[in-house]
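The following block contains the structure, expressed as structure tokens.
Every protein chain of the complex appears in place save one, which is left out.
Order as written gives the chain letters A, B and C; numbering starts at 1 within each chain.
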């Protein structure tokens, strides 16, 4: 899994090209092999299109083999350490490596039900999801469709496989262009009490689960522009799910010697929101005085 | 503890008056006895003033006896059922009857430390407090002062006794005037997407503790004016503490067929705030579209 | 035009009843005469319904005579002082008594065009309008319809006549019930810098015309609740039109010794809005710090 430039991929032998991109499609080096013949690629986008075209134009049995080459989500293979490196990292990103016994059993049962109904494993691009949204997908897709060979589910599986491939390509190949696989979550704190960006405000991003648990995703402190140095989430999809930004607003005003109630009316301010577009831009600012605040979805 | 009018109190015998108000001051009927002699009282305020004046003008030993007549907060007497009815109800209001073993031990230790330092029991008007704010009071008052006989602590104890007495009088006696012992917490939901009060929004008020637990205080649904039928807290002090109002905003817009993201950007909106003035008016409204919201402390 | 109670109207002779309500319908005492026979009326609403029913069930020629009994808006009769007292007051309310020569000519031309097209005078309940919205009505109604005898225009004329009658009844007769003829415009200033209602804020309401002129409608100062003592407009319809509330916010913060820029970022804050429902409730609050503000349509 060395990192290559698009120029290098265009220049090397077909065998080396195939080896380099063998694992973009799970256990299916034939996709890279087909794409090797169409070189050179002017853009990463063109390379991604060519690999997708190879899948779409392959015989139906080859596509089905690609689909069934995918392991169960949070399945026994994961517990046994028998996943490809990519798949293992991806499942970790959504927390599927640290499920409770209850959740593990739930995934096991859903995997089985899905395979029993559709004859293929349940495939989803997990980097775009939280555990809750994967469970939502499971239940929606299980509720629809007509059993084995269902065309909609096969299409959905391929769509997810292409999303997985795009993320793998994007992280493996350097090119002038970028695939549109990354989202953005940022914030900004404005102090409406003194009309300036609020500097030095500590904040945290938590992912909230429907089971009542919360997981700390990021911590930051605002700079003199009232922003965080880096986006809170950047360079990857923002997983579909529910989040809470928490701002230590009371400390900010206290440190500026603003007269406050005791305890202050506003101390830690939570803003709870959900992400529906993993590749979208989510700017969730806070404008606040010690007595009033507001937020909105910006971009 | 029958309920009387001020007119009745002015008319009955001194013995009956004393009996009726014997427990306004803990185990100290002599306060009522003194006040019986100054009748008639034109207002409840005047009666309260007279009883306070009786305490203030009593010999120092009598005042000290009144102070030491108060039981420990959340102490063994409470567990043994040996409190006056009033005290028992008051301690229940702040949740002191359902402390964890850890908290019980903490109160026990603080009570002992306070008595060891100042020679009097720690007295606070618990109806104005949550568990957290009582612990804050304990620590602040323990940190100050000069030990037994400390004038500031004796004054503070009397101030708290007068607050307790005012609440007891207010609940026991009907008069044309009211003692200023009650606070008010209300909300209001405005739908800025269609420019009308938001009707049918479910909401909850939770009390948050520093130990991470949350206690449901009230549930309500907004009416056609976007308000709740009754104040969320009314007719009593709003205990000093931290709260969260939670609004089921996503359901509101869904039920009006407003196009939403999936999941909706805003679903359950929490507004976290603290109360510092138990007798104050706290109006904490929400104005919201599916993509933006704001709040402020109104009155 | 003496003021009567509904009880008196129910009790007096039919002739006196007819005399008392003769001018509710312009130059058409026969409407009151018909209504006299249906007494007693339990509510003002019932009386209004009965008078409308008398009009609706009258022969078409009688209705047409009622319609044509109305003078031109802002016409020569107004200049000559030849209007009924009610009509004169009503036209004054919308400023039709102080038109510029250009506006006077415009009304004259529209009146003539309307009469030429539909064969009836243009009738509108002017208390519900500003000059601009009357001109809008003129142009919309002129643009539609099929000329003389157009049923929609006759219906619209009657609807307006009933609105005029409701306002006249409401101001002439006292009853337990009220006709829904009154609107409400109010405001409220919240100081988000110190978390309290803003007291002592001077404010003005201006009516804005499309010709660039502005007319001062009301002045007020907020009280300790941040509200004006009376609604800015109450007890009458809020005329359809465009308004600007102007708040002297800079003075408020200056008087409280809040540090401000020089000149202050916000000094006089204008909020411009339009009224579409003369009988509606318009609450247009301002919540503001020296550096940020917001408003919304409340009710």
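Everything below uses one rule, namely that a residue touches a chain if its C-beta (ideal position, glycine included) is under 8 Å from a C-beta of that chain, and two chains touch if they have at least 3 such contacts.
All values derive from a computational prediction rather than experimental measurement.
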Omitted-chain contact residue, chosen from A:7, A:211, A:225 or A:262: A:225
Of C:14, C:82, C:216 or C:261, the one touching the omitted chain in the full complex: C:261
Positions on subunit B where the hidden chain makes contact: 190, 192-195, 259, 261, 265, 287, 289-292, 294
Where the missing chain touches subunit C, by residue: 133, 240-242, 244, 261-270, 272-274, 276-277, 291-297
Footprint left on subunit A by the chain that the document does not show: 190, 192, 195-197, 225, 287, 294, 296-299
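The criterion applied here is as follows: only the chains that are shown with their structure count from here on.
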Same or different residue numbers at the subunit B/subunit C copy interface, by half rule: same
Centre-most chain [mean C-alpha coordinates]: B
Sites on subunit C at which at least two other chains make contact: 190, 192, 195, 287, 294
